[in-house]
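Just passing along the structure, written as C-alpha cells.
As you look at this complex, bear in mind that one protein chain is not there, while each of the others sits in place.
On to chain A.
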Amino acid sequence: MSFILQAVLQFPEEVVDLIESHNKHLLIACSKLHLDNFFLGHISPYSSSADASSGPAELKISSEFCVLGGHGLSSLLLVGSTLLTLGQRNTSWMLTLYKLPQPEQPSSYEMLGSFSLPLLSPVLLDRTETEQTRRSLLICLHSGSPPASNDSYLTHGQFGIQPVLFKLLFGVDAALARSPVLLWGLPDGRLCFLPLHLPGSQIRVLHSLEQPVAFVGASVVGETDPGLAQCLVVVGERGRVVLIRTDRSGSETGGSTAGFAERCVPGPVKCCSVDNNCLYYSTGSDLLRLNLLGSSGREDGAVQMPTTLNVCRIIALVAPTCNPEGGAQLIGLSDRGKLSGIKLPVGEQEVGFYQLPATQVGRSVKDLLSAIGDICERASALKTVIKSQNVSLKRLNQVVNICLLLKSAANTDEHRPIKEKPIRCCATAEWSRLLLKDSLNLTCVLENSSPYTLERGWTLCITVSPLSCSPGEGDETSSTFAFPVINLSPGGALEVSVPVAAAGDAAFPLTVNCWLVFSLLSVLEEEDLESLQSRHFTFPLNSLTVDWLHILREIGPTVSQKSQGSTTDAIEEFVSSRRIDGHKGANGGRENATVYSTSVRVSPEILRDTLKTERFGLGTSDLHLSLLNWLFESHGGVKMGRRGDQDGMRSSEVHARSPNEATVKLSVKEVSRTFPSNSGKEAHVEVQIESSSVAAVCGLHHAVLRRMQVHSVDALNQQILKSPNILERCYVSSAQMNSVLLDVYQKLRENRLLMI
C-alpha cells in the first residue's frame, strides 16, 4: 500500500480532533494546553489539490478560520445536521450541540443547547498522559441500522446496535422516540450517554471503568451479519477491556439483561481499533491483537494474552479493512508522523469457537426443524402430485393409443372382417329358461388383441335394437347396456351377458352395436373438467346382427324327440302343440296345415370353394351336411349357444323351433335346373326352409341369404367372382305365396344389408 501526501496543514495550536464535514470541509478542534482555549476551523484542503510531483502543499491555518470559540474542547462528532462538541470547562464536562450552518453562511454555528456533567477531580490525570487518547471517544449509537448515507462524514462514528441491547442500555423511551444515543468515555473512567432527541433527557453514567477511557467502539463480534453491532467495546488506558452485550441466560426468569464482561490486557493502551472478532491496540512499543471471542465472558477480570504484531510506535489506528482476498489491513500512524499500512497475518485469523446461548441454539434448531418439516411436507405433496400426474399421463397415453387404433379401424374399412379388428366384440346367443320363461341371452365378449391395456375409465356400451326399425325411432325399442372395463390387458377378454328378449317379445333379427366409451373423469378431477366441453369420448366398435338362424331352438333331426328330454319340456310341448293344433293343425302334419316354404339355391362349386376355405373342408359327398353346419356356425361374430344336439347335423334335414314356437325345417338337397336360354343343365344346392309361421320362414330366409351374401362379399374380396349372378339365381318358390309373405319379403329386401 502506498500513500501520497497531498497537503500539510499547520495550525497555531495543537490539534485534538478533526472530522470531515459537509462539502468536503474539515472541522478541526485545536487546543493550546496552557491557554486552555481552542478554535474550530474549517478549511477545505481538497480545493488546493497539489500535484503529487511537486511535493505536498503546505497550508498555514491562522485564527481567521476559527468558527467557534471556547475552552478545552476534546472531541467532535457530526450527527445528521448537528455538530456535537465535548469539552472541559471550569469544573464540568460540557456537551454542546450546534446546528450546522447553511452553505451560504459557512461560519455561523447556532448553538442548540448544552449539557454539563460535573468533573470528578480525584481520578483526573495530568494532561500529558491523556492527550493521546482524546480522539474518537464520542460515538453515536442507533437502534437498528444507522441512517444510510452516501457521505462518509455522516457515517463517521455512527454505529447501529442490536435493538435489544439498545433498549437494555438506554431505555425503552429512547427506542420509542428512535433517538440516537451519544456515548462517550471520560478520562475519569466514566462511560456516559445521552439520548439526543429525547425531551428532558439528561447525561447518565452507564459504567465506570476506573481508569481513563482510551476507546469506545462497537463490534458485531462473531456474527456473520455485518449490519448490527452485538457488542460495545470499551477499553481503558491501563488495559481494562469491557464488553457490553445482551445476556439472555443471565436471569433465571428468562429475561434479557445487559451483561458487562470485563477483561484485562497488558497496558498501557494508546489507541485501539476493533473489527469483527478482534481488538487491535497499541502500547506504543508494540501493536497487539486480542481475540474478543477467545473466552466468552466467564473469566472476568482475568488477564488475556494478546498476540503481538510487532509494530511499534503506533499512536493512531484506523479500523481494519478487508481485502477481497480475505486478508485484513490496518492503517496506523506512528509518533514520528509515519503513516503505514499493516497487513495482518492471515493464518491466525481463525474464527474462534463461539458459543451461542443455549436458548438461542434451541430456538434456531427449532426453526430449522420446522423449516425442514415444512419443506418435507411440501415435497411429499409435490411428489404425490407428480406421481398421480405420471400415472394419468401413462393412462392417457394408453387411452390415446387406443383411441387412434379405434379411430383408424373405424375409418379404414367398414367391412373389414371382425376377426381382424384389434379390439372387437363377439357374441353368443343362448336361450335360457328362468321362472318358466324362456329368454334369449347374448353373451358378448370384448376381445383385446391390441398391444394396449384398456384401463379404468373405459366403458363397453352395447345397444340392442331390432334391425327393422330405423335409427330415429330406435329409442323405445332399443336398449343400451353399459359395462365398465377394468384392466383389460392385451390378449384378454371381457365377457358380459346381455338379456336380449324373452321368447316371443322381440322382433328378430336384432342389431347389436358395440361402443367403447372413455370418460375423462377417471383421469382428471371434477373441477378440472368444468371447462371441458365433453367429458366422454365414444368410439364405435363393431355391429353384430343376431338373425333367425342364431335363435333357433332345439335344433336336431327331429324336434319331437328332443323336446321330450324333460317333463316340463314335454308339458310345454304338449300345450304349445295343442295350441298350434288349434290354429294351424298338427305339429308335424305338413299335409293338412298351411306350410310356408322358401328356398335358396347356390352353385355347388362356389359352395365347395367357400367351405374349403373355411374349416369345413369336407368331401363333396358331405356337401349338404357341410352347408347345414356352415349355416349354423358363427357368422358376423355371433355364435349360437348350446345346440340341441351337436351331432344332429347328420342328415341333410334339420328341424328346429323358432322363438315364436313354430316348427321349422331346413333341408338341403341337390336340384338340377334347366336353363332354357343356354339349354344347359346345371346342378344347384338348394336350401329349403319350411315352417308353419310365415315370420319364421321370412326370418330364416333372410338369415340364410345374409350369410350367403356376406360370404359372397368375402369371396369377392378374395377371388374375382366368375359367375356374377350367384345370388340372382336364388329365387323364392313357395307353394302358397301370399300377399303377407310378399309384404314381409319386400320389407326385408328394402333393408340395405340384403342388397340383392
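What to note about this one:
Methods note: a contact is a pair of C-beta atoms (placed from the backbone, for glycine too) under 8 Å apart; a residue touches a chain by one contact, two chains touch by 3 or more; residues count from 1.
Following the convention adopted for this analysis, contacts and distances are computed from a predicted model.
Missing chain, UniProt name from the options "FA complementation group G", "Mitochondrial import inner membrane translocase subunit", "Sodium/hydrogen exchanger" or "WD repeat-containing protein WRAP73": "FA complementation group G". Shown as candidates are A:7, A:120 or A:177; the residue that touches the absent chain is A:177. Of the candidate positions A:155, A:256 or A:401, contact with the unshown chain belongs to A:256. Mapped onto chain A, contacts with the missing chain fall at residues 80-82, 97, 99, 112-115, 163-164, 167-168, 172-173, 175-178, 196-202, 251, 253-256.
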